[in-house]
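Here's the structure we're looking at; comments come further down.
Missing here: one protein chain of the complex. Every other protein chain is in place.
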Amino acid sequence: MKKQIPEAAPKNRKTGLILVLTALALTIMLFSMPIFRTDTVLFSKKSANTFVGDEKYQSVRAEVEQAAAQYAGFNKTEVREDVTLRTKSDGSQSSMVTFSVTSQGWNNAWQIITSGLPSGSILAILLVCVLISFLAGFLGRSRISGGVAVAFALCTLLLVPAFAMLNTRIFSRSIGTVLSGAREADISALLASADRLLYGEKAGEDVAKLLGGMTYNYTFALWGLLPAGMLLLCGVLLMQNARLGSTLARGALYCFVIALCIVILYPYYVMFITGLRSIAETNDMYFLHMLPVKWVWSNFYDIVQRGVLRYLGNSLLLSSGATLIGLVCGIPAAYAMARMRFRGKKAFLGFVIMSQMFSPVVLLVGIARLMSALKLNDTVAGLMLINAAFNQAFAIWLLRGTFVSISSEMEQAACIDGCNVFGALTRVLLPMAAPGIVTTLIFVFINAWNEYTISTVLISTSSRRPITVGITQFSSFNMIEWQYLFASALLATIPVVILFLCIEKHLVTGLTSGGVKG
Amino acid sequence: MNTILIRHKWEPYLWLLPSLLLMTVFVVFPILIVFRMSFSEISRSGVMGGFAGFKNFIDAVNDKAFGTVMKNTAVWVVSVVGLSTLFGFIVAMVLNADFHGRKIARSIVVFPWATSLVIQASVWNYIIKYEYGNLNNVLLNLGILKNAVNWRTTYQIEFAWECGVGIFVTIPFVTFCVLAGLQSIDAAYYEAATVDGAGFWKKLRHVTLPLVRPSLTVSTVLNIIYVFNSFPIVYTITKGAPANKTDTLITLLYMRAFYDQKKGAATAMSVIGFVILCIAAGLYMVISMRGEEEL
Partner (left out) sequence: MKKLVALLAALLLVVSCAGVAMAEDEITLDVIICQYGNNTENWFLGTGMNGTSFVNKFETENPGIKLNLEVVSWDDVRSEVSTRITNNKQPDILNIDWFSGYQGDGLLMPVKDYCPEELFNDFFPSFIAESVVDDTVWAVPDLASARALYYNVDILAEAGVEKVPETWAELEDACQAIKDFYNGEVYGWGLDMTTDEGQAAFSYYVWNNDGGFLDDEGNIAINSEKNVEAIEFAIGLYKNGYTNPNPATQTRYDLQDMFGAGKLAMVIAPNNLPSYLAEKGYTDVHYNTAALPTNEGAKPGATGVMDRIMAFKDTTLSEEENAKRNEAIGKFLTFFYTPENYVGWVSMEGFLPAVNSAVEALVASDESFAGWLKVLDSCQFYPTANEKWDAMRVGVINVEQNALIGGDVKTLLDELQAELTK
C-alpha cells in the first residue's frame, strides 16, 4: 500500500498556507493580550463596633490610607470598604467595617515568559512549536518535513492546557501548600519570579504574604490559543495535501481511544499507587503526593503471606472449572436451539432467561440448602457447578446467536461426506463460531472469577476461599487496609487480563476465515 | 432454512439435557425455595414457619421506603442499561475499526470487567472521597483544580456516581457482545453498500444495526437482569444512605433481610422484583424480536 505522495495541489497548498499564516498571526496577537488575571489583597483591616463616620472609623481609615500609600507603586490599587450592620438580640445596632486594599494585575504571555516562572518556558516552547510547524510546512516538501509540521502543530495544542495546569500547580499547590505549612520546600526562586511578574519586584519580603491573599483567573486569550492551534494543524495538513476530513476523523479516533483508555485505567492507577503506599500514606489528607513517597513493594509480600496466592489459585480452579462445565453444557444446548426444530423451543429459551432473574443474594438460602444436601458445601466443586449454572443463560443465548448467523451448508456438506452431527459440530461449526465461543468463555470465566456472595456463605474453610472472599480480611471492624486491599485487587485482575490476551486473536477471526456465506 | 436433519424426535432434547439438568438442580431448586419462603412465616433470625398467605407481600409493599426505592431502581436500570448500551456500542464500533494498538485497547477495555464489583465499588468509593480521595489528589496535583472539591455534596449526586460506576463496569460486557456480533458480519455487505454509495450513517443504519441486533437484544435483556440485581456498587458506596434515598430494590431487601430482621418482607420483595423483571425483559424481547425470523 505504498503510495507516492504527490506534490500538493496548488489550490490546497494555498488554502493551507493562508490558514497557517492566520494561525501564526493569531498566536502572536493572543500572546500580546492579557491571559492571566490576578487580584491581590494587599492589606485588610476589620474594625468591630465601628459606624461609618465616627471617631474610630476615622482613625482606622487614616491607618488604611497610610497603608495604601505604602503600596502606591502597585498596579491598579483600590481601597474597598464593606460595612456589616447587624441588629443584636437586645435590639441595638452593631456595625463592623472591613477595609481592604487590593491590587489587580493583568499579564500577557511575554511578561510570563520573561518573569522566569517555569510555566513561562512552556509558553516559550509553544511559540517555538508554532514557528517550527510553520517553517517545516512552508519550506519542506518531503514526507518528513510534513510529519514534523503536523507533530509540532499537535504539540501546540497540547501545550495550552499544559501551561494552564503548570501555572495553577505553581500558584495553588507549590506556593499554596508551602505557605500553609503543609509542606516544607525551598521556593525562594519561585517567589522571586512571582514578585517580578505580579508586583514588578516591589513586594520584596512581603511577597509570600501577598501571594497568600491572591486569587487568579485565566482569560479567553489563553483558550483562544486552542483554535489557533487547530487552524495551524488544518493548515499544515492541507499543505501536505492530505484528505482533511478523513485525517481528522482518524485523529479523533485515536483521541477517543486514548481518552477511553485513560478513563478505564484510572481506577487501576489508583489501585497501583495505593497498593504501593505505606499504611500511613493511604489517607493523604492534604493531597501532598500524587505518587507514593516511598514505594512499599513489601505490601505484595505481606499479602502473599496472608494467603492471597492460595486464594488466587482457588479462584483460578473455580473459574476454569465453571467455564469448562458451562461450555460443555451450553454448546450442545445452543446447537440444538440453532439447528434443530422441536417443540418447546421457545419455552426453553424463556426458561433460560427466567433462571437468571433472581440475584444470588436472594437465592442464598436455597443454594446453601441444596449444597449441604448434595454434600458440596465448603467445596470448590460446588461453586464451579453453581457458577456454570448461573451463566448458562448467557452461554446459550450468545452461542445460539452465533450459530444461527453461520450458514449450515458446510455442516450439511460434512454430513454428506460421512461426518455425524457431532463431528459436524466440532470440526466445522465450532471453529467458525470462535468469536462467540471466546466471548462466552471470557464471560463465564470472568463472572465466576468475580462471584462473591455465594462463596461467602458456601465456603467456610479459610484455605478454600476464592480471592473475592479472601480479600475481605483487609477490611475488618477496626481498620480498612487500603494498601493490601488494592494490591490484592490488582493481582486478581492480572490472570483475567492474561487469559484475555491469550485468546483475543480469536475474537477477530471466525467468519472472515472463509466458508460458504448464507 | 438454516437447520439440519435430525433422525429421532427426541434427539434435540438429548442435546439440551446437560444444560437443563444443570439449571434445574442449581438454579430452579433455589428459586422454588425463595417462592416457598415468600409465602411462609419467617422469624427474625430466619426460622421458616407455616404458610402466611400474602402477608409478606403486603408488608413489602407497605414498607415506607418501597416507593422511593422502586423509583430509584427504575432510574438505576434505565440509566445504567441505556447509557452503557450506547457507550458500549460506540466503543465496540471503534474497537472493530482497524488502528494501531487495537489489541492493547481491547485488552484495556476488558479491565473494568476483570475486577470484581466489590473491588470496583471500593476503589471508586476511595476515589471520590472529599478529604483524601484520589480524584481530588490527581486533579490538584496536575493543576486542573485550584481547591479540593466535595464530589458528593447531595444524595442525588452520590446516586449519579453510583450509576456512573454501574455504567463503567457494564460497558465491557456490552462492548464484547456487540463486538462478537460485528465480527460475524460479512465484509461483503459493507462492500456492496459502499458500491451503492452509502455513507457512514447509512451503513450504520442499514447494515450494522440490523445485523448486530440479535446480539444487542441478548446483551440488553441480560443487562437489564444483571443491573436490576446488581448489589455491591450501592452497598459499598452509600449503603442506601441517607434514609434509603440511594437504595435500589436489591440493596433494600438485603438490609431488610439481615439488618432489619424483616426477612419475610425481604423475600417477598425479591419475588416482586422477579415479576417486574419478567414483565420488563419479556416486553423488551417481544418488541425487539418482532420481525426477526422464527427462533
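So that you can tell them apart, the chains are marked A and B in the order they are listed, and the count of residues begins at 1 in each.
Just so we're on the same page, contacts are C-beta pairs under 8 Å (C-beta built on N, C-alpha and C of every residue); 3 or more make two chains touch, one makes a residue touch a chain.
Every value quoted in this text rests on a predicted model; they were computed, and no experiment measured them.
Engineer: Which of these touches the unseen chain: A:L374, A:L430 or A:I503?
Structural biologist: The single option touching the absent chain is A:L374.
Engineer: If I consider the whole complex, including the chain that's not displayed, which of A:M230, A:V457 or A:L501 touches that chain?
Structural biologist: For the chain that is not drawn, the touching residue is A:V457.
Engineer: Where does subunit A touch the missing chain, residue by residue?
Structural biologist: Residues 278-283, 285-286, 306, 361, 364-365, 368-369, 372-375, 453, 456-457, 460-462, 472-481 of subunit A touch the chain absent from view.
Engineer: Across the whole complex, list the residues on subunit B that are touched by the chain not included here.
Structural biologist: So the residues of subunit B touching the missing chain come out as 24-25, 37, 42-48, 129-132, 150, 152-153, 155, 158, 237-245, 254-255, 257-261, 263.
The rule is short, and it goes like this: only the chains that are shown with their structure count from here on.
Engineer: What is the distance, in whole Å, between the centres of subunit A and subunit B, each centre taken as the mean of its C-alpha atoms?
Structural biologist: Once rounded, the distance between the two centres reads 23 Å.
Engineer: Quick check on the complex: what are the subunit B residues that touch subunit A?
Structural biologist: Answer in residue numbers: 2-6, 9, 11-13, 15-16, 18-23, 25-34, 37, 46, 91, 94, 97, 99, 101, 103, 105-120, 122-124, 126-127, 131-132, 134, 136-138, 140-148, 168, 173, 176-177, 179-181, 183-184, 186-188, 211, 214-215, 218, 221-222, 225-226, 229-232, 250, 253-254, 267, 270, 273-274, 277-278, 281-282, 285, 295.
Engineer: Show me the residue ranges of subunit A that touch subunit B in the complex, using the header's touch definition.
Structural biologist: Result: residues 164-170, 172-173, 250, 253-254, 256-257, 260-261, 263-268, 270-271, 274, 283-285, 287, 289-290, 325, 328-330, 332-333, 335-342, 345-346, 348-359, 361-363, 365-367, 369-370, 385-386, 388-390, 392-394, 396-398, 401-402, 404-408, 411-412, 415, 421, 424, 435-436, 438-439, 442-443, 446, 449-453, 468, 471, 475, 482, 485-486, 489, 492-493, 496-497, 500-501, 504, 507-508, 510-512, 517-518 of subunit A touch subunit B.
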